[in-house]
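Selected chains only, in their assembly positions.
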Amino acid sequence: MIRFEELTATAGAVTLLDRLSLTIAAGPPTVVIGPNGAGKTTLLRIAMGLLQPTSGRIVRAGDPRRAIVFQRPTMLRRTTAANVRYASFGADRTRELLALVGLEHAADRAARRLSSGEQQRLALARALAREPAILFLDEPTASLDPASTKAMEDVIRTVSQRGIKVVMSTHDLGEARRLAGEVVLLHRGRLVEAAAAACFFDAPGTAEARKFIAGELLV
Amino acid sequence: MPENLSALDLVLTGDPALFAIVRLALIVSLSAVLLAALVGVPLGAAIALSSFRGRDAVIVFLNAMMGLPPVVIGLMVYLALSRSGPLGSWGLLFTPQAMVIAQTILVTPIIAALARQTIEDLWLEYRDELTAMEVGPLRRLATLVWDARFSLITALLAGFGRAAAEVGAVIIVGGNIEGFTRTMTTAIALETSKGNLPLAIGLGLVLIAIVLAVNALAWALRRAAERLAG
Amino acid sequence: AQDKSIVVASTTSTQDSGLFGHLLPRFKARTGIDAKVVALGTGQALDTGRRGDADVVFVHARSEEEKFVAGGFGVKRYPVMYNDLVLIGPRSDPGRVGKSKDIVEALRVLKARTLPFISRGDRSGTHLAELKLWKEAGIEPAAGKGGWYKSIGQGMGAALNTASAAEAYVLADRGTWLSFRNKGDLAILVQGDKRLFNQYGVILVNPVKHPHVKKAQGQQFIDWLISPEGQGAIAGYKIDGQPLFFPNADDPNA
């Protein structure tokens, strides 16, 4: 669906992505992992079209509608329901979506006053309202409580099964194991390994991947 | 304005001439601010949201237009509306309409430049989300104007302040005709040139009181709206 | 009213002195016409007429008025009234110029003792008259610019305000002076010199050049001004019992 060819992104003296090539195909979720500052957010933003790479090419098949849940979502200065309605594409499924993320009770509250976890859930509802073909999720469960995390993972599985391509980042290796069809490991802007989830966790191809899975510091 | 009367007397006796002047001053400056807001806010917002070559130059130009000299604007509108000017046939010179036109030209860049800054600051916050949602240009503009509305009030009030206090442009295109185009500021200028400084200052205080009242009203509305918006 | 109104371009001295406040209600009562007065510098007033933005001009700078008519911008100039200029200065009169009636001599003293003098410097009728007087005195006041001779480029009232605050001498028309409220320590020092007389004329803007000029109503205004009734009204305008303007429509040389 999307192919990145030799993507490089720099900002001043800092290299965010370093000649990264990757193909994202339809199918179960692609999960991007890697240490803080590895370039996960940068990669999602480029894929979303929010950031222009300094060099390299992005090839898309057609123009599938995309949506994203940012790592730190910004709520519009409206109610929870109005935030979903604002993003809606096609029929208004606001009530249904709020129910999906467990926020019906907060529908009429100012979205910016919601707790962080609630905002993250609202951001997912908003992204789904766009009826995307590809859904980018930047650490979607980072602020969620255990039950909500489970629920969120269920939602991800469901939409993925319905044919929406999910590309997400996470720091939760358990989550990556549970959801990933393919795992992409970034480190310092470089692609270290991209492999089917089963292979990656059972037989990591690189020393870096082995260390990362073991929870050791990558330098 | 009757002689030998202080501004306080005029206010207390409900002098009809003073009342007419106050009314005209309010109508002219509020109309000008309204028109200027209708043009300036979308213009400022459009510049804030766009990126194109030469954008910096446009911003510099817009900021500089906050320093348009009223006398020059007055003269240009005068020349345009003059019987010998291109729009002479409209017969608008020395009418309240001419004053509104001149003040609108004066105030539009102020509101546009200040709105640009306010909306650009909010846009920094919204850019990623709205771009990701593929919100079209018009809706984007409307969203930012709406969500920045409480901060934008200060820009409108700055424009109103300029319009209410301004004398150079309105006196040229309005002519300060008694009972017809005399406003508070032109009346103050006239009393000053008559050497009637106490009356001039008294009228000035009345004008300041009116401006205060308009500001208080605007703020009260803003607070009420804020409370409703939660 | 079916828009019975005309625009009169006049000078600040007639407006600031309050004359129009006295005349216009009477004119309106007689004819039902609203005369809308725009008070401007003499140059600007004539320019307004030239562009066709006024129906009538009412100013005091005879040579300029004649040029205006000669250029085809006006129909005919009618003399209406005159007032006189007076030399105003601090009551203490450091130059002791108040002793004589000779305005030219007084100006020479001011120059000799470099006493502060405020000039309107705006090419108004009063300013032009002042320049003529300096010329007669054989003085080039421009030499004193920035020093004792201050050219302020403003109207009569502003010049008086400046003189009042700076304790300076200034040439003013009597009408503005009498109605002026910020006299402070100023007083009339020299008056009555024939060279200080100041003639006002009124001209209908030429409807041939500017077809929209309200010819009939404008002429009605002029006719009223020079009629016995109008002339009487002018003579009747007094402040503290003193007349400000002297009607002389019947003087063909004015």
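For clarity, chains are labelled A, B and C in written order, and residue numbers in each chain start from 1.
Convention: contacts are C-beta pairs under 8 Å (C-beta built on N, C-alpha and C of every residue); 3 or more make two chains touch, one makes a residue touch a chain.
Small disclaimer: the values here were computed from a predicted structure and weren't measured.
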Copy-number formula (whole complex, one representative of each chain type shown): A x2, B x2, C x1
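Throughout what follows, only the chains that are shown with their structure count from here on.
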Distance-to-centre winner among chains (Cα means, whole assembly as reference): B
Approximate Å spacing (C-alpha centroids) for the pair subunit B, subunit C: 35
Subunit A and subunit B, separation of their C-alpha mean positions in angstrom: 48
Per-residue overlap in subunit B, given as positions that touch at least 2 other chains: none
Multi-partner residues of subunit A (each touching 2 or more other chains): none
For the subunit C and subunit B complex, residues of the former touching the latter: 7, 12, 15-16, 18, 20-21, 24, 34, 36-39, 51-53, 155-158, 160-161, 164, 179-183, 210, 212
Footprint of subunit A on subunit B - complex, ascending: 125-126, 128-129, 131-134, 143, 147, 229-230
Residues of subunit B that touch subunit C when the two form their complex: 3, 82-85, 88, 91, 93-94, 175-181, 190, 192-199
